[in-house]
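Here the complex is missing one protein chain, while the rest keep their positions.
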Amino acid sequence: MATLRERLLAKIKSLNETVWEGRATEPAVRDWLEGFDPVVPGGDDERLHALYLLSNFVYFGSREVRALLEAMYRDLYKYPIVESIRKANDNTTDAAVIASLFRPELTRTRFLGVGNPAESGCHLLYYFRQENALPRNLFLHTHQVFDRHGGMSPVTLRWPEVTRYVFIDDFCGSGRQGVAYSRDIVDDLKRLKADLFVAYYVLVATSDGIRVVRDQTAFDSAQCLYELDTSFRCFSDESRFFGNGQEGIEKAAAERTCRKHGRRLWPEHPLGYDDCQLLMGFHHNTPDNTLPIIWYDDPDGPPWAPIFRRYPKVYGGL
Amino acid sequence: MATNSQGNPFNITKAVDFSDEEISNYWVDIPTGGGFLEMAKPTSPMPMLILGGKGSGKTHLMRRLSYPVRRLDRPDRPLDVVAADGFLGIYMRCGGLNSARFSGKGQTDEAWAEVFAYYMELWFSQLVLAVVRDVFTGNDELARAEAGICASVSAVVDGPEGVQTADTLRALCDSLGALQQEVDASVNNCAITQQMDVRIRTNRGALIFGVPRILVERLSCLSGCLFVYLVDEFENLTERQQKYVNTLIREKVSPCSFKIGARLYGVRTYSTYSADEDNKEGSEFEVLWLDERLRKQRRNHYRPFARRLVVRRLQEYGYLPTTSVPAKALDASLSDWFQQPSTTDLPASERAAIVKKYARSERPYFAALRAKLLEGMRARAAPGISAEGDVDRAVGNLRVHDRPLLEKTNVFLLYKDWYRHRPLPEASLAIARACHEFVSADVRTGRYWDNFSHFKGDLLAQLYRECDQKQRYLGIDAFVDMSGSLPRNFLVVLKHVFAWAMFGGERPFGDVPVSHRAQRQGVAEATEWFFRDARTVGIGGRQAQESIGRLGALFRAIRFSDKPSECSCIGFSFDSAEASDAARDHIRIAEQWSLLIRVGTQRDRNTERVDVKYQLNPMLCPRWDLPIYRRGILALTPGELNAIFDPAFAEGFQGLLEARIARMTAPFFGRRRRPAKRGDTPLFSDDAHD
Partner (left out) sequence: MIDYTVLYKRVLPVNDNWPEEVRWKVFISAYTEAARVQRVFEKVSADSRHWLVLPEYGFRGDELPPGNAFVAETRHEGECIARFWETLGTLGPTGSICIDITGFVRPYLIFLIRWLMEQGITVFDAIYSEPVRYAKRELTQFSGERIAEVRQVAGFEGVHGTDTSNDVLIIGSGYDHQLIAHAAQSKDNARKLQIFGFPSLRADMYQENVLRAQQAEEAVGWRTGDQANSFFASAYDPFMTAHVLRGIVSAQNSRKPVTNLYLCPLSTKPMVLGFALYYVTERLNGPTSIVFPFSSSYARETSKGLSRIWLYRVELPRT
């Protein structure tokens, strides 16, 4: 008996009460929908399609992000080490033995964030450390990796005893950042010490992005907790958001709506950076690979009330 | 000031989580005699079956009878409490037995019956002994008699050493517990080994009845005391297991009695192992229908209780100050906090809105009337209407510019007159006069007043629908009344209303009343929960639910027809002899799941015919845009009853519905159309309804 609009709103209310941390109250949704055009005869119902897209948005709140960081440490970093310890020691399950062999490995590991200290990768390091109760000295900035001796003699490793460097980030969309880091840091690391283990771990990655990092960089391991295949790309042929026979909702209309407004908001990437067309966000930020209509928020740009805002990387540019 | 972070004060809705104070207030209000205790007749040796729907407080009632709670009256001298009460309530939950495991695993049903009976002996006796030990805190009569009691008890148990040598109740209890664990181990391992070797060490009833008897004989402080086994969650036992408990009830021995607590659907059988005889109500046991009793007795008390409950919750969650404002004032504000509808008419603002909306077009009910009059005119089925001018005048007479509800009443009366073949031009004039008189002289008698007062709820509902608005279920009293005396339902409604208000960015219980929208959405969600939650386990449940769907659709069609035959109709009656077995079954299931409420039985003095009356649970009514108050009762034909409640006949439902509604629909009112000759009088007689 309820209309589609009412059902979508009820779904958003449920999400708001459970996992969206209250970010999408009705007034906030209303303000956001104002950015879309009202219905004209023969035209798309932009607001209905926007509501539909919003109801499919995947959001990881504070608690969830912390749980992901814990899983990242435990499953991506720690477990492979524990596995090899066990295998090298007759498959022992003796906790004391395993711990005594794991500890030195951990002390010879350093964790770094991707991006500069103000970006989310480094922000996450703090919670990563907290959730996994790790000592502070295991965490570095990228500039602390090398000793440049004031430019006088060849660059060396500041911490020569370190055997593992682990770079962590929240999101890998195009893989570009991973490639940049590989070029800027990993190549040098490997040159200075060939048997170093250098890893790139992200919470969420697109299939394309993680493949780029795996194929085109010097990282020994590139892993993610969640891999987004093309079905997460909103308007792809395999899109998981359409094709469910939902009456009144048309993929083409949704795409038109997003492109139209996206073009105003971010002409170079109207459907998200690198045309990723994602519907995903985190407590601390929304990736720019997500549709701009969701997150765009620039006081100097076209007026727009986002629903899951993104804190811009560049304020006015410097 | 209310903020999101304070949380929803109505999140916790289950009685099991109410504070003792809330519960004692709830129960204290019952007006008859000694209140709740009286209702359950704890000192009566006659066993009682306490049947309650979800949220009826059945468990709470039973727990209030149990010793640990009775004892709170005088924790230092529990014996005084028992002496004053005259009974000792031994409470247990059948769910705790996890008794489904006493079946299958390669063993026979007979073997399981033995094991289960033995297990119950051990379980009950441990409970009794633990309670009695506590009763005698601070009294040494037990200490002196203990060894003798243990000896008497162990005499009816075959070994083992632990039981035989116990000389304190505690040791005895522990030994019986050890025996119980032995049974558990054996029963559980049977799943793996397919073998069971339980040694049955006592006869049926030897401990359940024997232990209390021994205690009463040997402890003078307990003489005359009734041991009441409070067996809750009866629905968790299988049919055979229930049969066993029924046997205990039938063969009970003084000083024991039973109170069995079950959901409405919870009793699977009344049969016993005593020659397979059934226990009969009135002879082996009596029944307390908790929901019904609450509905009847608490009508005057429930509303104030519910309102106080809200106030207390709001205080607890920081939305209201706890002391400075007097309770009465807080209670009064409750009405203010929810935008309340007027019950007599549309508020002025809404009237103005309708006037404005249809400023340039005809109001929808007039447009519909006009179309029907024209159609009737063409078919010569509109008495006195032979030209378009007649239509214009007939419609025009009924207008009352700024009072749409009166216009609706006028139209309704015209349909009624039309049904009775009254010449319509004259009828419409008469209606206009009566309307005018009603307005100017505030007349409270006569046809106009009768119809207006009876049908205004339905007419308002029609008006909302015709003007593309949602139905209204507004105000705290509406929520209270929807809940049918069950606090849980009431809290669920409030919980959802509050959640929608918060989602909408409102600040409930502040300066601005909770919006209509939030109330409406909250009610809709609560209704949906109630309907969905009642989807039962097992056969028949789904079908019962579907039947209710058909019933709701019928009531809705009636409410929104041109000439509803009943006002505020959410009840129906039928001749029970004419219902098919399946229909009767589904009605019974619907009642057990509280989808339907029985409102009466009428025995016809002359014909032996028994008419049974039911109504929809008011919690469900918003689902079909129905009122929550019952007035009219729809007498269903056997065909209709079976089409609604028996899936085998469901195919015919739509046709029957249409036939019934046709009789309420202009211009033909279900009469067959035939070319009419001038001067003809209709051949077909009217129905009895009007």
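Per-chain numbering from 1; labels A and B assigned in written order.
Keep this in mind: a contact is a pair of C-beta atoms (placed from the backbone, for glycine too) under 8 Å apart; a residue touches a chain by one contact, two chains touch by 3 or more.
None of these values were measured; they are calculated from a predicted model.
S.K.: Report, in label order, the displayed chains that the undisplayed chain touches.
M.R.: A, B
S.K.: Per the definition of touch given earlier, which of A:Leu8, A:Leu125, A:Ala199 or A:Leu228 contacts the omitted chain?
M.R.: In the complete complex, the chain left out is touched by residue A:Leu228.
S.K.: Among the options B:Leu65, B:Leu215 or B:Val492, which residue touches the chain absent from this view?
M.R.: B:Val492
S.K.: Taking the full complex into account, find the residue in B:Met92, B:Leu169, B:Ala524 or B:Ile587 that is in contact with the omitted chain.
M.R.: Of all options in B:Met92, B:Leu169, B:Ala524 or B:Ile587, contact with the hidden chain holds for B:Met92.
S.K.: Please output the residues of subunit B touching the missing chain, sorted low to high.
M.R.: Against the left-out chain, subunit B lists 7-8, 11-14, 16-17, 59, 92-93, 95-98, 100-101, 104-106, 123, 126-127, 130, 177, 181, 184-185, 187-188, 191-192, 194, 233, 236, 492, 529, 532-533, 535, 537-539, 542.
S.K.: With the missing chain put back, which residues of subunit A would touch it? List them for me.
M.R.: 11, 14-15, 17-19, 56, 58-59, 63-64, 67-68, 71, 74-75, 79, 82-83, 86, 93, 95, 98, 204, 225-226, 228-229, 231-232, 240, 244, 280
FYI, only the chains that are shown with their structure count from here on.
S.K.: Can you check how far apart subunit A and subunit B are, centre to centre, with Cα atoms defining each centre and the answer in Å?
M.R.: Using C-alpha averages as centres, the distance is 50 Å.
S.K.: Which residues of subunit A touch subunit B once you look at their complex with the stated criterion?
M.R.: The contact residues of subunit A facing subunit B are 2, 10, 13, 16-17, 22, 25-28.
S.K.: Which residues of subunit B touch subunit A in the complex?
M.R.: 4, 499-500, 502-505, 521, 524-525
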